[in-house]
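Presenting chain A:
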Amino acid sequence: MNSAEQRALDVSDVDSPLHSTEQTDQYLTFIMAGEEYGVDILRVQEIRGWETVTPIPNAPPHIKGVINLRGTIVPIIDLRQRFGLSKVEYGPLTVVIVLKVETRKGARVMGIVVDAVSDVYSLSSQEMRAAPDLGDNVNTSYIKGLVNVASKMVILLDINELLGMDTIPEVSASALNELKQAVDRH
Partner candidate 1 sequence: MTKILAVDDSASMRQMVSFTLQGAGYEVVEACDGQEALNKAKQSQVDLVLSDVNMPVMDGIALIKQLRTLPNYKFTPILMLTTESAADKKTEGKAAGATGWIVKPFNPDQLLNTIKKVLG
Partner candidate 2 sequence: MSIDLSQFHQVFFEESFEGLQLMESSLLDLDCDNVDSETINAIFRAAHSIKGSSSTFGFTAVAEFTHVLETLLDQVREGSRQLTAEIVDLLLQSVDCLRNLLTGLQAGQTPDATHSRELIAAFNRILAVKPVAQGAGTQSATQAGKIDQPAKMEAGEAQGVTRWQIRFVPDSNILRTGNEPLRMFRELAELGELQCVASVDRLPDLNQLNPEECHLGWDISLTTAAPRSKIEEIFEWVADESDISIEAVDAIVPLATPQPDAEPAQRVSPSATLPEPMPDKVAPVSVGKEKEKESAKAESTSIRVSIEKIDSLVNLVGELVITQSMLGQLGTEFDMSKLTRLQEGLAQLEHNTRELQENVMRIRMLPISFTFSRFPRMVRDLSRQLGKKIELKLSGEQTELDKTVLEKIGDPLVHLVRNALDHGLETPEQRRAAGKSETGTITLHAYHQGGNIMIEIRDDGRGLNRQKIRAKAISNNLIGENDPLSDEQIQDLIFRPGFSTAEKVTDVSGRGVGMDVVRRNINELNGSIEVRSEEGIGSTFTIRLPLTLAILDGQLIQVGDQVYIVPLVSIVESLQPKLALVNRVAGGCDVFRLRNEYIPIIHLAEIFGIRPRNDNLEKSLLVVVETGTAKVALVVDDLLGQQQVVIKSMETNYRKVEGVSGATILGDGTVSLILDITDLVQMAGVHQQHKNGLRLVSSRAAQG
């Protein structure tokens, strides 16, 4: 069992209804272009270093390719490119977070490339704010909510929405900026 799974188990122990009346979830956060993002830790299978991938012909640029994860073929997605952020060279600190995503066609395992892993937070749903509605042209369905941790904003991602292959929403850098500004205004 890897450490992420271990943590996940611990969390579920603590979270049993006998212990708490308030639902808290744990989130693994990571950094991309200075922003901190969080994903539900129960979705995290493992964290790996960047390794060379086998490119997929004619795939969109954010699909970097596939790797061999103990015998299964797992696609690797560059989240920076997915979000329309500027590309960076992969280095020894570049991290791949392997996630289990629920899609309409069943569970899928995918890896996302991020700049660096940051922290694990326990957050209750009360602390979470909904993403501001930015109108029809900016899809925010992949944002589960926003939360302030030590006066820093963390964007919690709904990875099923974000990575469910058929329904990948268009995300652009400008949309992200708009989002940030909208949040700052609040």
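Candidate entries met the following condition: all candidates are chains of the complex that A comes from, given by their letters.
Methods note: contacts are C-beta pairs under 8 Å (C-beta built on N, C-alpha and C of every residue); 3 or more make two chains touch, one makes a residue touch a chain; residues count from 1.
These numbers were taken from a predicted model, which means no experiment stands behind them.
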- All of 1 or 2 sit in the complex with chain A; the one touching it is 2
- Which bits of chain A are touching candidate 2 when the two form their complex? 52-59, 63, 65-68, 71-75, 108-110, 165
